[in-house]
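Take a look at the structure set out below.
Omission of a single protein chain aside, the complex is shown with its protein chains in their original locations.
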Amino acid sequence: MKRKKLRRAEDLFFTWVMRACLMTAAVVLGLILFVIFWRGIGALSWEMVSQPPSGGFYLSQGGGGVFHAIVGSLYLAAGATLLASLIAVPVVLYIHVYSPNGRLANNLRLALDIMWGIPSIVYGAFGFALMIYLGMRASLLAGIITLALVVLPILARTFDEVVSMAPRHLHETTFSLGSTRLEFLGVLLRQTVPGLLTAVLLAFGRGIGDAASVLFTAGFTNNMPEGLLRPVASLPLAVFFQLGTPFPEVQARAYASALILTVIILTISILAQLSISRLGRHVIR
Amino acid sequence: MQPLSIRKLNVWYGKQQALKDITVDIPYHQITAIIGPSGCGKSTLLKSFNRLLDLNEQVRINGQILFDGENIYAPGVDVTDIRTRIGLLAQKPFPLPMSIYDNVAYGPRIHGLANGNLSQIVTAQLQAVGLWDEVKERLKDPATGLSGGQQQRLCLARTLAVQPEVLLCDESTASLDPISARGIEELLRGFKDKYTLVLVTHDIDQARRLADYVIFMWLGELVEHGPARRFFEQPQQELTQAYLAREIG
Partner (left out) sequence: MEATPDTTIRPLPAKKIAASRLSRWRWFKDAGARTMLGATAVIICLLIVVITAALTARSWPILSAYPLAELLTGQVWQPMRGLFGFAPFIAGSVAVTLVAMAFAVVPAVFSGMYLAEYTSSRTRSALKPLIDLLVGIPSVVYGLWGVLFIVPLVRDHIGPLSDRTLGQFFPFFARTNPSGYGLLAAGFVLAVMVFPLIVAVTEEVLRSIPREMRETLLALGATRWETTRCIMRRAALSGTLAAIVLGFSRAFGETLAVMMLIGNTPRIPSSLFDAAYSLPALIANNYGEIMSVPLYESALMGAALLLLIVVLGFNVMARLVIMRLTKRS
(Lines give C-alpha, C1' and ligand atoms only; values in the text may rest on other atoms or scores of the structure.)
Protein backbone atom coordinates (compact mmCIF):
# COMPACT_ATOMS: atom_id res chain seq x y z
CA MET A 1 0.00 0.00 0.00
CA LYS A 2 2.78 2.34 0.99
CA ARG A 3 4.65 1.52 -2.17
CA LYS A 4 1.59 2.26 -4.27
CA LYS A 5 1.30 5.70 -2.70
CA LEU A 6 4.96 6.35 -3.25
CA ARG A 7 4.74 5.42 -6.92
CA ARG A 8 1.72 7.63 -7.36
CA ALA A 9 3.51 10.53 -5.68
CA GLU A 10 6.54 9.99 -7.93
CA ASP A 11 4.31 9.99 -10.99
CA LEU A 12 2.64 13.22 -9.91
CA PHE A 13 5.94 14.83 -9.01
CA PHE A 14 7.49 14.25 -12.41
CA THR A 15 4.35 15.34 -14.21
CA TRP A 16 4.64 18.66 -12.42
CA VAL A 17 8.38 18.90 -13.05
CA MET A 18 7.68 18.55 -16.78
CA ARG A 19 4.89 21.09 -16.65
CA ALA A 20 7.16 23.46 -14.74
CA CYS A 21 9.79 23.15 -17.46
CA LEU A 22 7.32 24.11 -20.17
CA MET A 23 5.89 26.87 -18.04
CA THR A 24 9.38 28.31 -17.49
CA ALA A 25 9.85 28.37 -21.24
CA ALA A 26 6.54 30.20 -21.62
CA VAL A 27 7.52 32.69 -18.95
CA VAL A 28 10.87 33.33 -20.65
CA LEU A 29 9.13 33.85 -23.99
CA GLY A 30 6.76 36.28 -22.29
CA LEU A 31 9.68 38.09 -20.71
CA ILE A 32 11.49 38.42 -24.02
CA LEU A 33 8.43 39.87 -25.74
CA PHE A 34 7.67 42.11 -22.78
CA VAL A 35 11.19 43.55 -22.54
CA ILE A 36 11.40 44.12 -26.30
CA PHE A 37 7.99 45.82 -26.42
CA TRP A 38 8.48 47.86 -23.29
CA ARG A 39 11.91 49.23 -24.24
CA GLY A 40 11.12 49.53 -27.93
CA ILE A 41 7.80 51.32 -27.78
CA GLY A 42 9.36 54.47 -26.27
CA ALA A 43 11.57 55.24 -29.24
CA LEU A 44 9.15 54.05 -31.86
CA SER A 45 7.74 56.72 -34.10
CA TRP A 46 6.23 57.02 -37.54
CA GLU A 47 9.51 58.52 -38.67
CA MET A 48 11.32 55.32 -37.62
CA VAL A 49 9.32 53.09 -39.93
CA SER A 50 8.79 55.46 -42.82
CA GLN A 51 12.09 57.20 -43.49
CA PRO A 52 15.66 56.28 -44.24
CA PRO A 53 18.36 57.79 -42.01
CA SER A 54 19.40 61.39 -42.54
CA GLY A 55 22.76 62.96 -41.71
CA GLY A 56 24.58 61.78 -38.62
CA PHE A 57 22.09 59.06 -37.83
CA TYR A 58 24.65 57.13 -35.79
CA LEU A 59 25.89 60.24 -33.99
CA SER A 60 22.62 60.96 -32.23
CA GLN A 61 21.92 64.29 -33.91
CA GLY A 62 20.57 62.83 -37.16
CA GLY A 63 16.93 62.15 -37.88
CA GLY A 64 15.10 59.65 -39.98
CA GLY A 65 14.50 55.98 -39.39
CA VAL A 66 15.20 52.47 -40.52
CA PHE A 67 12.86 52.30 -43.49
CA HIS A 68 15.83 51.46 -45.72
CA ALA A 69 16.64 48.45 -43.54
CA ILE A 70 13.03 47.26 -43.46
CA VAL A 71 12.83 47.39 -47.24
CA GLY A 72 16.30 45.91 -47.55
CA SER A 73 15.41 42.99 -45.30
CA LEU A 74 12.19 42.38 -47.20
CA TYR A 75 14.09 42.37 -50.50
CA LEU A 76 16.76 40.05 -49.13
CA ALA A 77 14.30 37.61 -47.56
CA ALA A 78 11.90 37.68 -50.50
CA GLY A 79 14.69 37.18 -53.01
CA ALA A 80 16.25 34.38 -51.00
CA THR A 81 12.91 32.63 -50.44
CA LEU A 82 12.04 32.92 -54.12
CA LEU A 83 15.42 31.57 -55.20
CA ALA A 84 15.26 28.75 -52.66
CA SER A 85 11.71 27.78 -53.69
CA LEU A 86 12.66 27.73 -57.35
CA ILE A 87 15.22 25.08 -56.48
CA ALA A 88 13.51 23.29 -53.61
CA VAL A 89 9.93 22.92 -54.83
CA PRO A 90 10.61 21.05 -58.09
CA VAL A 91 13.23 18.88 -56.44
CA VAL A 92 11.01 17.94 -53.50
CA LEU A 93 8.12 17.15 -55.84
CA TYR A 94 10.50 15.19 -58.01
CA ILE A 95 11.66 12.88 -55.25
CA HIS A 96 8.05 12.29 -54.23
CA VAL A 97 6.94 11.48 -57.75
CA TYR A 98 9.84 9.31 -58.77
CA SER A 99 10.98 7.58 -55.64
CA PRO A 100 9.79 8.87 -52.25
CA ASN A 101 11.79 6.29 -50.31
CA GLY A 102 14.62 5.70 -52.72
CA ARG A 103 18.26 6.18 -51.97
CA LEU A 104 18.46 9.60 -53.61
CA ALA A 105 15.47 10.82 -51.59
CA ASN A 106 16.95 9.67 -48.31
CA ASN A 107 20.36 11.10 -49.13
CA LEU A 108 18.74 14.39 -50.06
CA ARG A 109 16.82 14.50 -46.78
CA LEU A 110 19.95 13.73 -44.82
CA ALA A 111 21.89 16.40 -46.69
CA LEU A 112 19.16 18.99 -46.09
CA ASP A 113 18.94 18.12 -42.40
CA ILE A 114 22.67 18.54 -42.07
CA MET A 115 22.58 21.81 -44.01
CA TRP A 116 19.89 23.00 -41.61
CA GLY A 117 22.43 22.57 -38.84
CA ILE A 118 25.23 24.57 -40.48
CA PRO A 119 25.56 27.95 -38.76
CA SER A 120 24.64 30.92 -40.89
CA ILE A 121 28.01 32.56 -40.25
CA VAL A 122 29.57 29.65 -42.16
CA TYR A 123 27.24 30.30 -45.08
CA GLY A 124 28.28 33.93 -44.78
CA ALA A 125 31.94 32.98 -45.00
CA PHE A 126 31.20 30.69 -47.95
CA GLY A 127 29.27 33.45 -49.69
CA PHE A 128 32.19 35.77 -49.10
CA ALA A 129 34.62 33.23 -50.57
CA LEU A 130 32.31 32.85 -53.56
CA MET A 131 32.20 36.62 -54.01
CA ILE A 132 35.99 36.78 -54.10
CA TYR A 133 36.14 34.06 -56.78
CA LEU A 134 33.56 35.88 -58.86
CA GLY A 135 35.03 39.30 -58.23
CA MET A 136 31.76 40.57 -56.77
CA ARG A 137 31.30 43.24 -54.10
CA ALA A 138 28.92 43.09 -51.19
CA SER A 139 25.51 43.52 -52.76
CA LEU A 140 21.83 42.64 -52.62
CA LEU A 141 22.43 39.82 -55.09
CA ALA A 142 25.26 38.28 -53.06
CA GLY A 143 23.12 38.58 -49.93
CA ILE A 144 20.17 36.90 -51.63
CA ILE A 145 22.30 34.00 -52.86
CA THR A 146 23.86 33.42 -49.44
CA LEU A 147 20.56 33.76 -47.61
CA ALA A 148 18.99 31.34 -50.09
CA LEU A 149 21.47 28.71 -48.91
CA VAL A 150 20.38 29.39 -45.31
CA VAL A 151 16.66 29.05 -46.00
CA LEU A 152 16.85 26.27 -48.62
CA PRO A 153 16.92 23.39 -46.11
CA ILE A 154 14.14 24.94 -44.03
CA LEU A 155 11.91 25.40 -47.04
CA ALA A 156 12.70 22.04 -48.63
CA ARG A 157 12.29 19.94 -45.49
CA THR A 158 9.05 21.65 -44.43
CA PHE A 159 7.62 21.28 -47.92
CA ASP A 160 8.80 17.66 -48.00
CA GLU A 161 6.78 16.93 -44.85
CA VAL A 162 3.74 18.58 -46.41
CA VAL A 163 3.98 16.60 -49.64
CA SER A 164 4.34 13.32 -47.78
CA MET A 165 0.93 14.05 -46.21
CA ALA A 166 -0.73 14.16 -49.64
CA PRO A 167 -3.35 11.42 -50.00
CA ARG A 168 -2.14 8.17 -51.56
CA HIS A 169 -5.02 7.83 -53.99
CA LEU A 170 -3.81 10.92 -55.79
CA HIS A 171 -1.02 8.80 -57.27
CA GLU A 172 -3.35 6.08 -58.39
CA THR A 173 -6.00 8.35 -59.83
CA THR A 174 -3.60 10.49 -61.79
CA PHE A 175 -1.53 7.66 -63.17
CA SER A 176 -4.58 5.65 -64.10
CA LEU A 177 -5.59 8.54 -66.33
CA GLY A 178 -2.40 7.95 -68.29
CA SER A 179 -0.37 10.89 -67.02
CA THR A 180 3.36 11.01 -67.21
CA ARG A 181 5.19 11.58 -64.00
CA LEU A 182 5.90 15.17 -64.92
CA GLU A 183 2.19 15.78 -65.35
CA PHE A 184 1.54 14.14 -62.01
CA LEU A 185 4.10 16.49 -60.50
CA GLY A 186 1.85 19.36 -61.55
CA VAL A 187 -1.18 17.74 -59.92
CA LEU A 188 0.79 17.16 -56.73
CA LEU A 189 1.88 20.79 -56.67
CA ARG A 190 -1.71 22.00 -56.94
CA GLN A 191 -2.69 19.70 -54.09
CA THR A 192 0.09 20.95 -51.80
CA VAL A 193 -0.01 24.70 -52.44
CA PRO A 194 -1.40 25.58 -48.97
CA GLY A 195 1.44 23.62 -47.37
CA LEU A 196 3.93 25.28 -49.64
CA LEU A 197 2.68 28.60 -48.30
CA THR A 198 3.55 27.50 -44.75
CA ALA A 199 7.03 26.44 -45.81
CA VAL A 200 7.57 29.71 -47.68
CA LEU A 201 6.44 31.78 -44.69
CA LEU A 202 8.74 29.88 -42.33
CA ALA A 203 11.68 30.37 -44.67
CA PHE A 204 10.81 34.02 -45.18
CA GLY A 205 10.67 34.64 -41.42
CA ARG A 206 14.02 32.97 -40.92
CA GLY A 207 15.46 34.97 -43.79
CA ILE A 208 14.36 38.28 -42.31
CA GLY A 209 15.83 37.47 -38.93
CA ASP A 210 19.17 36.17 -40.09
CA ALA A 211 22.09 38.52 -39.75
CA ALA A 212 25.30 36.51 -39.72
CA SER A 213 24.97 35.39 -43.34
CA VAL A 214 24.34 38.85 -44.79
CA LEU A 215 26.99 40.56 -42.70
CA PHE A 216 29.75 40.13 -45.28
CA THR A 217 27.66 39.50 -48.33
CA ALA A 218 24.97 42.17 -48.42
CA GLY A 219 27.01 44.82 -46.65
CA PHE A 220 25.28 47.75 -45.05
CA THR A 221 24.30 51.21 -46.19
CA ASN A 222 22.35 54.23 -45.09
CA ASN A 223 20.54 54.46 -48.39
CA MET A 224 17.47 52.81 -49.73
CA PRO A 225 18.22 49.69 -51.82
CA GLU A 226 19.48 50.87 -55.20
CA GLY A 227 19.87 47.73 -57.25
CA LEU A 228 20.88 44.12 -57.31
CA LEU A 229 24.56 44.90 -57.44
CA ARG A 230 24.60 47.57 -54.72
CA PRO A 231 24.95 46.99 -50.97
CA VAL A 232 21.74 46.88 -49.00
CA ALA A 233 20.82 47.45 -45.35
CA SER A 234 19.04 44.86 -43.25
CA LEU A 235 17.00 45.20 -40.09
CA PRO A 236 18.94 42.83 -37.78
CA LEU A 237 22.20 44.54 -38.70
CA ALA A 238 20.57 47.95 -38.19
CA VAL A 239 19.70 46.86 -34.63
CA PHE A 240 23.21 45.59 -34.12
CA PHE A 241 25.01 48.67 -35.41
CA GLN A 242 22.77 51.14 -33.60
CA LEU A 243 23.28 49.26 -30.38
CA GLY A 244 27.02 49.42 -30.93
CA THR A 245 27.14 53.22 -30.73
CA PRO A 246 27.87 54.93 -27.43
CA PHE A 247 24.87 57.31 -27.69
CA PRO A 248 21.73 56.51 -25.67
CA GLU A 249 19.46 58.13 -28.30
CA VAL A 250 20.83 55.85 -31.01
CA GLN A 251 20.62 52.84 -28.73
CA ALA A 252 16.96 53.67 -28.11
CA ARG A 253 16.48 53.53 -31.86
CA ALA A 254 18.04 50.05 -31.77
CA TYR A 255 15.31 49.02 -29.31
CA ALA A 256 12.66 50.45 -31.59
CA SER A 257 14.19 48.69 -34.61
CA ALA A 258 14.21 45.41 -32.69
CA LEU A 259 10.55 45.94 -31.88
CA ILE A 260 9.78 46.47 -35.57
CA LEU A 261 11.72 43.30 -36.41
CA THR A 262 9.90 41.35 -33.71
CA VAL A 263 6.49 42.53 -34.89
CA ILE A 264 7.31 41.50 -38.46
CA ILE A 265 8.48 38.07 -37.26
CA LEU A 266 5.41 37.62 -35.05
CA THR A 267 3.11 38.49 -37.93
CA ILE A 268 4.78 35.98 -40.22
CA SER A 269 4.77 33.39 -37.47
CA ILE A 270 1.05 33.83 -36.85
CA LEU A 271 0.33 33.68 -40.58
CA ALA A 272 2.33 30.45 -40.77
CA GLN A 273 0.37 29.01 -37.85
CA LEU A 274 -2.89 29.94 -39.54
CA SER A 275 -1.84 28.37 -42.80
CA ILE A 276 -0.91 25.18 -40.92
CA SER A 277 -4.29 24.95 -39.23
CA ARG A 278 -6.07 25.68 -42.51
CA LEU A 279 -4.00 22.97 -44.11
CA GLY A 280 -5.04 20.54 -41.39
CA ARG A 281 -8.64 20.85 -42.44
CA HIS A 282 -7.92 19.90 -46.02
CA VAL A 283 -5.66 16.96 -45.46
CA ILE A 284 -7.41 13.68 -46.04
CA ARG A 285 -6.47 11.21 -43.38
CA MET B 1 -19.73 -14.30 -8.32
CA GLN B 2 -18.79 -12.13 -11.25
CA PRO B 3 -15.41 -10.39 -11.21
CA LEU B 4 -16.35 -8.23 -14.20
CA SER B 5 -19.80 -6.84 -14.87
CA ILE B 6 -20.38 -4.56 -17.80
CA ARG B 7 -23.35 -2.24 -17.44
CA LYS B 8 -24.74 -0.19 -20.34
CA LEU B 9 -21.32 0.47 -21.83
CA ASN B 10 -21.20 2.88 -24.78
CA VAL B 11 -18.00 3.78 -26.58
CA TRP B 12 -17.50 6.32 -29.35
CA TYR B 13 -14.48 6.90 -31.57
CA GLY B 14 -15.00 10.51 -32.45
CA LYS B 15 -18.53 10.56 -33.82
CA GLN B 16 -18.69 6.89 -34.61
CA GLN B 17 -20.22 4.65 -32.00
CA ALA B 18 -18.11 1.53 -31.53
CA LEU B 19 -20.01 -0.14 -28.68
CA LYS B 20 -23.73 0.17 -28.13
CA ASP B 21 -25.27 -0.41 -24.74
CA ILE B 22 -23.32 -3.50 -23.77
CA THR B 23 -24.50 -5.26 -20.62
CA VAL B 24 -22.95 -8.62 -19.77
CA ASP B 25 -21.24 -10.46 -16.92
CA ILE B 26 -17.93 -12.30 -17.22
CA PRO B 27 -17.99 -15.54 -15.23
CA TYR B 28 -15.37 -16.22 -12.57
CA HIS B 29 -12.46 -18.56 -13.35
CA GLN B 30 -13.74 -19.58 -16.73
CA ILE B 31 -12.68 -18.86 -20.27
CA THR B 32 -14.93 -16.34 -21.95
CA ALA B 33 -14.56 -15.89 -25.68
CA ILE B 34 -15.69 -12.73 -27.43
CA ILE B 35 -16.33 -13.57 -31.07
CA GLY B 36 -17.54 -11.71 -34.12
CA PRO B 37 -16.33 -10.46 -37.49
CA SER B 38 -13.52 -7.93 -37.64
CA GLY B 39 -14.58 -4.40 -36.81
CA CYS B 40 -17.48 -5.55 -34.63
CA GLY B 41 -16.01 -3.94 -31.52
CA LYS B 42 -14.71 -7.03 -29.77
CA SER B 43 -11.20 -5.65 -29.25
CA THR B 44 -12.67 -2.34 -28.11
CA LEU B 45 -14.74 -4.18 -25.52
CA LEU B 46 -11.70 -6.09 -24.32
CA LYS B 47 -9.51 -3.01 -24.02
CA SER B 48 -12.21 -1.18 -22.10
CA PHE B 49 -11.74 -3.73 -19.30
CA ASN B 50 -8.29 -2.49 -18.33
CA ARG B 51 -8.82 1.09 -19.44
CA LEU B 52 -6.27 0.89 -22.25
CA LEU B 53 -8.93 2.55 -24.38
CA ASP B 54 -8.25 5.77 -22.48
CA LEU B 55 -4.96 6.12 -24.36
CA ASN B 56 -6.83 7.05 -27.51
CA GLU B 57 -7.93 10.62 -27.02
CA GLN B 58 -10.73 10.37 -29.59
CA VAL B 59 -12.51 7.86 -27.40
CA ARG B 60 -15.54 8.72 -25.31
CA ILE B 61 -16.86 6.20 -22.84
CA ASN B 62 -19.98 6.05 -20.73
CA GLY B 63 -21.54 3.30 -18.71
CA GLN B 64 -20.02 1.18 -16.01
CA ILE B 65 -17.66 -1.71 -15.70
CA LEU B 66 -17.76 -3.19 -12.23
CA PHE B 67 -14.66 -5.00 -11.10
CA ASP B 68 -15.13 -6.62 -7.70
CA GLY B 69 -18.18 -4.42 -7.31
CA GLU B 70 -16.27 -1.20 -7.99
CA ASN B 71 -16.77 0.90 -11.13
CA ILE B 72 -13.38 1.15 -12.83
CA TYR B 73 -14.49 4.28 -14.69
CA ALA B 74 -15.43 6.12 -11.51
CA PRO B 75 -13.41 9.28 -10.91
CA GLY B 76 -10.47 8.81 -8.56
CA VAL B 77 -9.89 5.17 -9.45
CA ASP B 78 -6.21 4.22 -9.62
CA VAL B 79 -5.80 3.16 -13.25
CA THR B 80 -2.43 1.52 -12.69
CA ASP B 81 -4.02 -0.65 -10.00
CA ILE B 82 -6.76 -1.76 -12.39
CA ARG B 83 -4.17 -2.58 -15.03
CA THR B 84 -2.11 -4.52 -12.52
CA ARG B 85 -5.06 -6.68 -11.53
CA ILE B 86 -6.31 -7.14 -15.10
CA GLY B 87 -3.47 -8.31 -17.33
CA LEU B 88 -3.38 -8.17 -21.12
CA LEU B 89 -1.76 -10.44 -23.65
CA ALA B 90 -1.60 -8.43 -26.87
CA GLN B 91 -2.29 -9.49 -30.42
CA LYS B 92 1.33 -9.52 -31.51
CA PRO B 93 4.12 -10.51 -29.17
CA PHE B 94 5.92 -7.33 -28.14
CA PRO B 95 9.01 -8.07 -26.07
CA LEU B 96 10.29 -4.96 -24.33
CA PRO B 97 13.73 -3.96 -25.60
CA MET B 98 15.58 -5.61 -22.71
CA SER B 99 16.81 -9.08 -21.74
CA ILE B 100 14.55 -12.13 -21.38
CA TYR B 101 15.03 -12.00 -17.63
CA ASP B 102 14.25 -8.28 -17.36
CA ASN B 103 11.11 -8.68 -19.44
CA VAL B 104 9.60 -10.93 -16.81
CA ALA B 105 11.19 -9.08 -13.91
CA TYR B 106 9.99 -5.62 -14.98
CA GLY B 107 6.49 -5.90 -13.51
CA PRO B 108 7.45 -7.42 -10.14
CA ARG B 109 10.19 -4.81 -9.87
CA ILE B 110 8.00 -1.77 -10.30
CA HIS B 111 5.26 -3.21 -8.11
CA GLY B 112 7.69 -4.24 -5.41
CA LEU B 113 6.49 -7.84 -5.45
CA ALA B 114 9.94 -9.37 -5.34
CA ASN B 115 11.12 -9.03 -1.74
CA GLY B 116 14.50 -10.36 -2.69
CA ASN B 117 13.41 -13.45 -4.58
CA LEU B 118 13.01 -11.90 -7.99
CA SER B 119 14.84 -14.70 -9.80
CA GLN B 120 12.50 -17.24 -8.19
CA ILE B 121 9.49 -15.37 -9.57
CA VAL B 122 11.07 -15.17 -13.00
CA THR B 123 11.94 -18.86 -12.96
CA ALA B 124 8.47 -19.85 -11.80
CA GLN B 125 6.71 -17.78 -14.46
CA LEU B 126 8.97 -19.00 -17.23
CA GLN B 127 8.28 -22.56 -16.09
CA ALA B 128 4.56 -21.89 -15.98
CA VAL B 129 4.58 -20.97 -19.68
CA GLY B 130 6.93 -23.80 -20.57
CA LEU B 131 9.74 -21.54 -21.69
CA TRP B 132 12.23 -22.21 -18.92
CA ASP B 133 14.07 -25.11 -20.52
CA GLU B 134 14.44 -23.22 -23.77
CA VAL B 135 15.85 -20.01 -22.31
CA LYS B 136 17.49 -20.86 -19.00
CA GLU B 137 20.93 -20.74 -20.57
CA ARG B 138 20.44 -17.29 -22.08
CA LEU B 139 18.38 -15.26 -19.66
CA LYS B 140 20.57 -12.21 -20.26
CA ASP B 141 20.10 -12.27 -24.04
CA PRO B 142 17.81 -9.72 -25.66
CA ALA B 143 14.25 -10.98 -25.83
CA THR B 144 13.92 -9.99 -29.47
CA GLY B 145 16.12 -12.96 -30.39
CA LEU B 146 13.35 -15.44 -29.54
CA SER B 147 11.00 -16.95 -32.11
CA GLY B 148 7.44 -15.61 -32.44
CA GLY B 149 5.89 -18.38 -30.36
CA GLN B 150 8.57 -18.07 -27.70
CA GLN B 151 8.09 -14.31 -27.59
CA GLN B 152 4.36 -14.68 -27.04
CA ARG B 153 4.96 -17.14 -24.20
CA LEU B 154 7.45 -14.70 -22.74
CA CYS B 155 4.84 -11.95 -22.92
CA LEU B 156 2.42 -14.29 -21.14
CA ALA B 157 4.98 -14.92 -18.41
CA ARG B 158 5.57 -11.18 -18.14
CA THR B 159 1.85 -10.53 -17.71
CA LEU B 160 1.44 -13.30 -15.13
CA ALA B 161 4.42 -12.08 -13.13
CA VAL B 162 2.47 -9.10 -11.82
CA GLN B 163 -0.11 -11.57 -10.40
CA PRO B 164 -3.27 -10.43 -12.19
CA GLU B 165 -6.70 -11.76 -11.32
CA VAL B 166 -8.07 -11.46 -14.83
CA LEU B 167 -6.20 -12.22 -18.04
CA LEU B 168 -7.30 -10.58 -21.28
CA CYS B 169 -6.11 -12.04 -24.58
CA ASP B 170 -6.57 -9.96 -27.72
CA GLU B 171 -6.37 -12.50 -30.58
CA SER B 172 -3.14 -13.52 -28.98
CA THR B 173 -2.56 -16.48 -31.25
CA ALA B 174 -3.54 -14.86 -34.53
CA SER B 175 -0.03 -13.84 -35.54
CA LEU B 176 1.57 -17.18 -34.63
CA ASP B 177 2.15 -20.36 -36.59
CA PRO B 178 -0.43 -23.12 -35.90
CA ILE B 179 1.84 -25.15 -33.62
CA SER B 180 2.83 -22.19 -31.43
CA ALA B 181 -0.80 -21.11 -31.38
CA ARG B 182 -1.87 -24.51 -30.08
CA GLY B 183 0.84 -24.26 -27.42
CA ILE B 184 -0.57 -20.97 -26.16
CA GLU B 185 -4.09 -22.40 -26.24
CA GLU B 186 -3.03 -25.32 -24.06
CA LEU B 187 -1.44 -22.94 -21.60
CA LEU B 188 -4.56 -20.79 -21.39
CA ARG B 189 -6.75 -23.83 -20.81
CA GLY B 190 -4.53 -24.79 -17.89
CA PHE B 191 -4.82 -21.34 -16.30
CA LYS B 192 -8.57 -21.59 -15.80
CA ASP B 193 -8.42 -22.51 -12.13
CA LYS B 194 -6.14 -19.59 -11.32
CA TYR B 195 -7.44 -16.73 -13.45
CA THR B 196 -10.56 -15.42 -15.07
CA LEU B 197 -9.78 -15.42 -18.78
CA VAL B 198 -11.34 -13.32 -21.48
CA LEU B 199 -10.21 -13.82 -25.03
CA VAL B 200 -11.08 -12.14 -28.25
CA THR B 201 -10.95 -14.32 -31.31
CA HIS B 202 -12.25 -14.28 -34.85
CA ASP B 203 -11.65 -18.00 -35.07
CA ILE B 204 -14.90 -19.84 -34.27
CA ASP B 205 -13.08 -23.15 -33.96
CA GLN B 206 -10.76 -21.73 -31.36
CA ALA B 207 -13.73 -20.48 -29.39
CA ARG B 208 -15.29 -23.96 -29.64
CA ARG B 209 -12.08 -25.55 -28.37
CA LEU B 210 -11.47 -23.21 -25.47
CA ALA B 211 -14.50 -21.28 -24.34
CA ASP B 212 -16.81 -21.97 -21.44
CA TYR B 213 -18.82 -18.87 -22.12
CA VAL B 214 -19.30 -17.02 -25.38
CA ILE B 215 -20.17 -13.41 -26.23
CA PHE B 216 -21.12 -12.73 -29.84
CA MET B 217 -20.77 -9.19 -31.13
CA TRP B 218 -22.05 -7.68 -34.38
CA LEU B 219 -21.45 -4.08 -35.48
CA GLY B 220 -20.87 -2.83 -31.96
CA GLU B 221 -23.84 -4.60 -30.47
CA LEU B 222 -24.01 -7.62 -28.27
CA VAL B 223 -26.14 -10.15 -30.15
CA GLU B 224 -26.02 -13.17 -27.92
CA HIS B 225 -24.13 -14.52 -24.96
CA GLY B 226 -24.32 -17.68 -22.95
CA PRO B 227 -22.54 -20.85 -21.85
CA ALA B 228 -20.50 -22.28 -24.70
CA ARG B 229 -22.39 -25.53 -25.10
CA ARG B 230 -25.77 -23.87 -25.40
CA PHE B 231 -24.35 -21.11 -27.58
CA PHE B 232 -22.87 -23.46 -30.13
CA GLU B 233 -25.57 -26.14 -30.07
CA GLN B 234 -28.70 -24.06 -29.79
CA PRO B 235 -28.00 -20.49 -30.81
CA GLN B 236 -31.06 -18.38 -30.15
CA GLN B 237 -30.62 -15.60 -32.69
CA GLU B 238 -30.79 -15.92 -36.43
CA LEU B 239 -27.67 -13.78 -36.77
CA THR B 240 -25.74 -16.16 -34.55
CA GLN B 241 -26.91 -19.17 -36.50
CA ALA B 242 -25.86 -17.54 -39.74
CA TYR B 243 -22.47 -16.56 -38.34
CA LEU B 244 -21.78 -20.02 -36.93
CA ALA B 245 -22.77 -21.54 -40.25
CA ARG B 246 -20.28 -19.12 -41.81
CA GLU B 247 -22.90 -17.61 -44.05
CA ILE B 248 -21.99 -14.11 -42.86
CA GLY B 249 -18.92 -12.41 -41.43
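General remarks:
Just so it is clear, A and B label the chains in written order, and each chain counts residues from 1 on its own.
Just so we're on the same page, a contact is a pair of C-beta atoms (placed from the backbone, for glycine too) under 8 Å apart; a residue touches a chain by one contact, two chains touch by 3 or more.
Owing to the predicted nature of the structure, the values given are computational and were not obtained by experimental measurement.
Residue A:Ser269 is the one among A:Ser164, A:Asn223 or A:Ser269 that touches the chain missing from this view. Touching the chain that is not shown, out of A:Val151, A:Leu215, A:Ala233 or A:Val250: A:Leu215 (per the contact rule at the top).
Considering the whole complex, the residue from A:Val49, A:Met136, A:Leu228 or A:Leu243 that touches the absent chain is A:Leu243. Here one chain is not drawn; of B:Gly87, B:Gly149 or B:Gly220, the residue touching it is B:Gly87. Residue-level contact of subunit A with the missing chain is found at 7-8, 10-11, 14-15, 17-19, 21-22, 24-26, 28-29, 31-32, 35-36, 39, 87, 90-91, 94-95, 98-104, 106-115, 117-126, 128-130, 132-133, 149, 152, 156, 171-172, 175, 178-183, 185, 205-206, 208-212, 215-216, 236-237, 239-240, 243, 254-255, 258, 261-262, 265-266, 268-269, 272-273, 277. Contact between subunit B and the unshown chain involves residues 50, 52, 55, 57, 80-81, 83-85, 87-88, 90, 92, 94, 96-98, 106-107, 110-111, 155, 158-159, 162.
Just so it is clear, only the chains that are shown with their structure count from here on.
Listed in rising order, the residues of subunit A touching subunit B in the complex are 3-4, 7-8.
Residues 78, 80-81, 110-112 of subunit B touch subunit A in their complex.
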